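All protein chains but one are shown in place.
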Amino acid sequence: MLLIRCPWCGEREETEFRYGGQAHVAYPADPESLSDQDWAEYLFFRDNPKGLFAERWVHADGCRRWFNTVRHTGTSEFEGTR
Amino acid sequence: MRLSTGGRIDRTTPLRYTLDGVERTGFAGDTLASAMLADGVLTVGPSPYRHRPRGIVTAGVEEPNALVQVDGEPSLTATTVELVDGLTASTLSGVGRLEPLDEQVHDKKYVHTDVLVVGGGPAGLAAALAASSGGARVMLVDDQPSLGGSLLSDREVLPWVATAEAELGTRPEVRVLTRATAFGYYDSNYVLVAQKRRLWHVRARRVVLATGAHERPLVFEDNDLPGVMSASAVRTYVNRYAVLPGQEVVVQTTNDSAYETAFDLAAAGAQVVSILDARPTPPADLVERAVSAGIEVRAGWVVRRALGTTRIVGVSTKDGELPCDLLAVSGGWNPVVHLHSQSRGTLRWDDRLAAFVPDQSVQANRVVGAANGVYGLAEALAQGAAAGVEAAELVGCPSTELALPAVRPREVTPPRPVWHASGDPDRCFVDLQRDATVADVLRATGAGLRSPEHVKRYTTIGTGADQGRTSNVPALGVIATALGLDSPGELGTTTFRAPYAPVSFALMAGRNRGALHDPVRTTPIHSWHVAAGAVFEDVGQWRRPRFYPRAGEDMDAAVLRECRAARTGVGVQDASTLGKIEVVGADAGEFLNRMYTNAFKKLTVGACRYGLMCGADGMVFDDGVTMRLAEDRFYVTTTTGGAAKVLDWFEEWAQTEWPSLDVTFTSVTEQWSTVAVVGPRSRAVVGRLAPSLDVSTEAFPFMTFRDTVLHNGIPARIARISFSGELAYEVNVASWYGLAVWRAVLAAGEEDDITPYGTETMHVLRAEKGFPIVGQDTDGTVTPHDLGMSWIVSTRKDFVGRRSLRRPDTARPDRKHLVGLLPTDPEVVLPEGAQLVAPGVPLTPPVPMLGHVTSSYRSAALARGFALALVKGGRDRIGETVVAPVGDHLIEATITEPVFYDKEGARRDGSVAELAERPMDTAGRRTASPSLRGDAVSGALLRLSPLFDHPLASGVGVRLVEIPSVPAVNVQGTADFPRPEPGSVAQWGERAVLWLGPTEWLVVGPGPDLPGGVDVSANRTTIELSGPHARDVLEKGCTLDLHPRAFSEGHCAQTTVARTQVILWQTSDAPVYRLMVRGSFARYLADWLVDASREYL
Partner (left out) sequence: MNQRHLPEHPDFLWANPEPKRRYDVVIVGGGGHGLATAYYLARYHGISNVAVLERGWLAGGNMARNTTIIRSNYLWDESAAIYEHALKLWETLEDDLDYDVLFSQRGVLNLAHTLQDVRDSVRRVNANKLNGVDGEWLTPEEVAKICPILNTSPDTRYPVLGGTWQPRAGIAKHDHVAWAFARQADAYGIDLIQHCEVTGFLRDGDRVVGVDTNRGPIRAGRVGLAAAGHSSVLADTVGIRLPLQSHPLQALVSELLEPIHPTVVMSNHVHVYVSQAHKGELVMGAGIDTYNSYGQRGSVHVIEDQMAAALELFPIFAGAHLIRTWGGIVDVTPDASPIIGLTPLENLFVNCGWGTGGFKATPGVGWVFAHTIATGEPHPLNEPFSLTRFTSGALIDEHGAAAVAH
């Protein structure tokens, strides 16, 4: 079970969180202007690196805050936020 | 044979047990295996495939042969089963038997510690002593009934063990668990420890692994004969259990350790025929001691074959045969590196020790003693102590004094590994439990297999319940030899996976079984539904009344009656399960505009609007009606199953995409009870219920709401919302009034024969109007346009998912549309889930399908069956017929518009007849709606907690009581009151301010309204848990560190307890905890707490 550091509540067990996938994928300013391809990129395509991964979690059963972390997808060790 | 003296058994306490139907006796302190051996029972179940006789081989968890069924539990090893009086066991042939077991409580504990020491042998004891001397929180776990580890197998146990144990006992921050096996080592120093009925989850800042070593067997012909035993096990049986497994013993070794076995055997009166040492020059000191004990040592000798048919009678060597009834074998030692490896620590092959030993640690741990390949007692003690000192230092509690016993160091002479086996390969066993031999390995390598993983799968070596503890390395040795490699090291290691030792399913499941398996969410009106004999359905975790059968009614009859009542008279439904979210802030309207397909920004205060929400992929996500309470305040309702999902969705977009918007969200699902009063007579009923409210259509139009006070003094918010097409009202009150208002509505409706109805009737009524249900008429692949709801899809603003609707596939005209279906035979009700095909298509697969039936019912109003369906290009097929292959016949139906009843919506404001006879008593009255905060005095008496009829338990160790309702306001954003530190509580006059998040607080206690606040007084139920064992109970379901150093008086946290989200507030160091849980979960949490408290009551 992952031990996740919520920036507000400190270290809590994984079971209190929900995973949010890749971080820093912004909602397009003007979706209507995007091509189908670009919209599909936003919708479905995410990085899937083996290594450091900037990702999002929400402390669902705690303070309900979303936050970003960087985790190594090989070792599952967190390496701070980014 | 049992020795007359010695051992660590209690001869004054005989224990009776049954083995394979035979009554036998052992002593307290015995294992089943030692008692069997004392009784002369060496042979256990035959091998599973080749049915060869097998005997007890070891004295511990590594045992491959002695599998037994004990009191119904399969596949235990006799060497680890502690003997108890009345125990019933039967030997197994490698295969267990599942039997029904009576329900036993299996407990879980979630604890945190500075230092966890695994293994109570010399190294572990030294580590625990050192680590704890400076006041650090230390946990020591060991799988044996008593501490000492390998020292327990000595003729005299080192007195230091007792003093060390006593010393640990005096340290308040030390917790020692015996009969506790650490079996899993996960990320972030998370270790699982199994006791018979309790599963410990341990978070440790530092871990010290002192897990010892297992002795290896040797591979030679007929090495599986009963009487071939691990030398260290023989020594354990002799010294610890006072059992002599044989009288005439040959000792075969490749290392020093087995000499002690020989000496102890001789001392116990056995005849040690010979010590065969594979090494050309055994250490002189040992040879000397052997000679003085009258034991001959044959250097450079290896047993070639065990003689005998059912049990060993001798061994053959290069120089003829030696007689014996016991062969004590030591093929070297394997450090127990399982947990180290599970923690992702690396291993290396050590040629000197001829074993895999820990290399690098990855997590915050150290491996010490025999587990680290250190076999000398003095060295092990020193290494353990050093690790303890280091751990104490690293956790900030430097150790002080440390008393280690004076032990004379002895240089251990390296072993000589023996991999190659002489004799018939098909009778040289590598894995006893899997019945696998050298011949099997040779076939595998001959087949072209090079990887040990392949060889293991080919031969099944190492896949048994013993996880190959004794076979793993010998197998690698044999493989290496077969492949012409020098040592197993060249093959690399295999990874070790949890669990280190078998763990019962029941232990893993813990308390989440039966009634406590998963929370059942109920509304405040639930007890009434039960008493009324409702039939329930599960909707998410909610349990909702499906229908209320009267005597002799089946579901169809009941639903027809309930529907008729709602269409012709008045019906009432408990709609409290709807998700409810208060959306507050200057940008609340803008935010909702972006989330919903339709606009909310301009919704007038006092009005309601239905809204539809899409995922980013444009597929329908949720829907519900929203009220605008004020310019900056909306009250959003969601589907029953969608509440949590939608709140998360709101938070995600607001926090991660539009942080600049001024908007916050508060779940108020349990703050409100909602009673839907539906039907032409509903106006009359609501009129009586709320005499001060003008219920006339003019004063109280459709899709508006009013705040009022009911005749019984209960403040209510009444909305004119209809999910049935009929005149209807939704009466919302603080949930603690839910039951009272439900009763009041029934009373007010008595003269109109008001009829309670459930979800089934609700579904029929809405389907007659063509209102879709998200999740039933949609499935994650349906757009608003597919539902024929383009009217609700704004073209003037962006909303989440809008762009997706323009994609080539989502814009196709021939997508599946939601349409109506009328079976040609009005008596027929199409089965939901029926697939639809064009008439006349041959039914030879694959048959092209047009769509499927999503909802289907018999309608009282239409006096026929009807259905909703998703049909390809459905809206362009209105009037066409389709057929549904059902079983082996075809049901024909016509595609129609999805609206079946009151297409023109004439009934919304009540039927003309009903308007004429509108009760006079409510006509023309005008009163201001009072604020819903604060109560009318008479109403307050009618409050009920969700636990009003729950017998909370109290006893000497634990006290459980409910704290009666107190005003509570949730404030987000800015606060003009004392702000507590994160994770703590601040006092503010009569009120307490609980920190819920960086910009969220719960203000508890009486006081004036707070700007921007949301009243949540009735949302949560507060259970107070106190008493000397309060923390012990909480630790069974809460993963927080509750140690006073981490959590104490004045602290609060939002967390989970027993699968329910709670606000945990410690109000006193006594300790006293307050658990604030959402009302719908209150009964589950109360049940759980009572169950978890039982041992302390």
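Here the chain labels run A and B in written order, and each chain numbers its own residues starting at 1.
We adopt the following convention: a residue touches a chain if its C-beta (ideal position, glycine included) is under 8 Å from a C-beta of that chain, and two chains touch if they have at least 3 such contacts.
All figures in this text were calculated on a predicted structure; none of them were measured in a lab.
K.L.:
Where the complex has a chain not shown, which of B:461, B:728, B:834 or B:882 is the residue touching it?
P.N.:
Of these options, the touching residue for the absent chain is B:834.
K.L.:
Check each of B:488, B:510 or B:524 against the chain that is not shown and name the one that touches it.
P.N.:
Reading the full complex, the residue touching the unseen chain is B:510.
K.L.:
Which positions on chain B touch the chain that was left off?
P.N.:
The missing chain touches chain B at positions 48-49, 72-75, 93-101, 184, 186-187, 190, 192, 443-444, 446-451, 453-454, 457-458, 460, 464-465, 467, 497-499, 502-506, 508-510, 512-515, 517-518, 520, 537-539, 617-619, 775-776, 779-781, 804, 807-810, 831-835, 837, 843, 845-847, 849, 852, 854, 885.
K.L.:
For review purposes, identify every residue of chain A that touches the missing chain, sorted by number.
P.N.:
With respect to the unshown chain, the touching residues of chain A are 1-2, 13-15, 18-19, 21, 36-37, 40-41, 43-46, 48-50, 53, 55, 71, 73-76.
Everything below uses one rule, namely that only the chains that are shown with their structure count from here on.
K.L.:
Centroid of chain A to centroid of chain B, CA atoms only: how many Å?
P.N.:
Spacing between the chain centres: roughly 23 Å.
K.L.:
Over in the complex, which chain B residues touch chain A? Could you list them?
P.N.:
Touch list, chain B to chain A: 186-188, 190, 201, 203, 344, 362, 616-617, 648, 651-653, 655-657, 798, 802-804, 806-808, 982-983, 996-998, 1000, 1039-1040, 1053-1056, 1061.
K.L.:
In the complex formed with chain B, which residues of chain A make contact?
P.N.:
1-3, 8-10, 12-13, 15-16, 18, 20, 26-28, 31-32, 34, 36, 39-40, 42-43, 56, 58, 60-66, 75-77
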